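Following this message is one structure expressed as structure tokens.
Removed: one protein chain of the complex. Kept in place: all other protein chains.
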Amino acid sequence: MRQTTVAALAAITLMAASAGLVGCSSSTSSSASSSAATSASAASCTFAGVQSELYARGVLTVATDQPAYPPWFENNKPSNGQGYESAVAYAVATQLGFKPSQVKWVYEPFDSSYAPGPKKFDFDINEISYTAARAQVVTFSDSYYAVQQALVALKSSPIVTKHTPAELKTYIYGDQVGTTSLAFINSEIQPTQTPKVFETLNDVKQALQTKQIAALVTDTPTAQYISSSEIPGSVMVGQFPSTGEHYGLLFAKGNPLVGCVNKALATLKSNGTLAQLTAKYLQIYTTVPTIQP
Amino acid sequence: MLRGIDLAVAPHEVICLIGASGSGKSTLLRCVNLLERIDAGMIWLGGQLITGPGVDENLVRRHIGIVFQSYNLFPHMTVERNITLAPMKVLGLSRTEAGARATELLDRFGLAEKRSDYPDRLSGGQQQRVAIIRALAMRPRLMLLDEVTSALDPELVADVLDVIKELAHGGMTMLIATHEMGFARDIASRVCFLADGQIVEQAPPGQLFSQPSDERTRRFLRRIVDAGRM
Partner (left out) sequence: MAEAPGLPDLSARRSRLLGPGDRRGLVLSTASTVVVLAALLAIFLLAPGSRQVRHTFFNPTDMWQSFVGDPKAGYYSVGEALWLNIRMFVAAEILILILALVVAVVRQSTAPVLLPLRLVGTVYVDVARGVPLILVIFAIGFGVPALEISGVSSQSAAVYGVAALVFSYSAYVSEVYRAGLSSVHRSQAAAARSLGMSGWASMRYVILPQAIRIIIPPLLNDFISLQKDTALVGLLGSIEANKAAEIYSDTVFNYSSYTVAAILFLLLTIPLARFTDHLIARDQARRLAGARLWAERTGVRRPGTRTSLPQGRRPGPRTRRRRCGSRGYGNPSGPRRCCAASTWP
């Protein structure tokens, strides 16, 4: 009886193990066929051609975070087509043959947008900068916006007038987690005091208003919007020179859809749509002072 | 519940309180040392009213020692610390003075070798004797003993009774609630029988035990005799 009990236990656990193996076998086949599919579907970036690469057939599923900030989105409603990123998403969708009603928006917090495993969207548009390290885990589209970092401070803060490179090192900066602003602060500005890193942009703005940070570092369009419309008594001190950063759309690693999306972006650049949208949403000031880090 | 207690205790007297459980013996003792509040009546100690308003209870309790049935030693302190705690913190004695008092009492009652032990290493009889010493260390004028042997094994009772006898012979004024009738007969100046919160009868032991005047006393004593405890 003792031997049969042990044997029964072993059999049950082995069965459970093999059930697990059988249940998760679907993902292996899709990644194997993706590289072969890229070249095949390059020719047909039409509505019908991309159907097989979509998360949900017949619909372009686009993800972004909550809250969705201006000037990238308006009124926290990505589906209204206003705001630079919302407009770019709809423009790309139109290039691929989707009608605006065939675009579906979903919420994906930034922290989980790069999690392993299958994604619940076709692409994520969320002011995500391309970096080589990130490109090993996800696939980025080509640039849809070239980014420069900028400073926002309260008018009463000394940084408004004193911002030589040496003086810049003395302030406490704040930025949002997951943005490339932190790397920029630490490598270009090199402050003596550790910057503060907040979960959301709203927290950073709050910290600026309660004087817990001297200045906020974010990309130029966001900085422009904050200083002109959101925080009374704030000013954009200036923007820093470009370090070659750009925003890209985020795809699951190896997603073949990126090929068609890149073609769409190229078209939008060459026919001036991107420049138009930039002028409409992202250039509140005609000139922006530049400061050196 | 007490109803109408009228009791006078002269210095050096030993009063034994006997009666059934719930007759009010413990309550009476706890009222004397102000652990229980009385609703009506007066208690005088050494000519002073201790139940009036504006009386400092802590001050009163310094002069009254009480020992409980369940010893209530402080388990987180050694025997010596148990004894010296109140003299040091309440009377303000120095450590050496309090220690000397403790040594004297421990020697007198044969527990000198236990001074550094914790209460959980002592037998019940030893713990009770330490409890008595702890109360004596405050040099009280009156000692209240609330059925101090009721929780002890029979072979340990004698030790504790010996201690109490020695105290009585030394002239300590005592109020003792007890079930030990033989002991009461040996040691008491007066025995009070309580029932339903009243003192039914009080008399010297010789008189009360052999010729009780009240029917309730007679019944109680008869029950005691039948149970073989006398």
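Letters are used for the chains, namely A and B, taken in the order the chains are written, and counting of residues starts over at 1 for each.
We adopt the following convention: a contact is a pair of C-beta atoms (placed from the backbone, for glycine too) under 8 Å apart; a residue touches a chain by one contact, two chains touch by 3 or more.
Every value quoted in this text rests on a predicted model; they were computed, and no experiment measured them.
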{"item": "Sole residue of A:115, A:146 or A:275 that reaches the chain not shown, by the stated touch rule", "value": "A:115"}
{"item": "Sole residue of A:104, A:120, A:134 or A:263 that reaches the chain not shown, by the stated touch rule", "value": "A:134"}
{"item": "Listed residues A:77, A:99, A:162 or A:211, member touching the removed chain", "value": "A:211"}
{"item": "Absent-chain interface as seen on chain B, which is shown", "value": "33, 35, 58-59, 61-62, 64-66, 68, 70, 72-76, 85-86, 89-91, 110, 112-113, 118, 120-126, 134-135, 138, 153-156, 158-159, 162"}
{"item": "Residue ranges of chain A at the interface with the undisplayed chain", "value": "1-2, 5-6, 9-10, 13-14, 16-17, 20-21, 24-28, 110-111, 114-117, 131, 133-134, 136-138, 174, 177-178, 180, 182-184, 186-187, 194, 196-199, 203, 206-207, 209-213"}
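Throughout what follows, only the chains that are shown with their structure count from here on.
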{"item": "Gap in Å, rounded to a whole number, between the CA centres of chain B and chain A", "value": "83"}
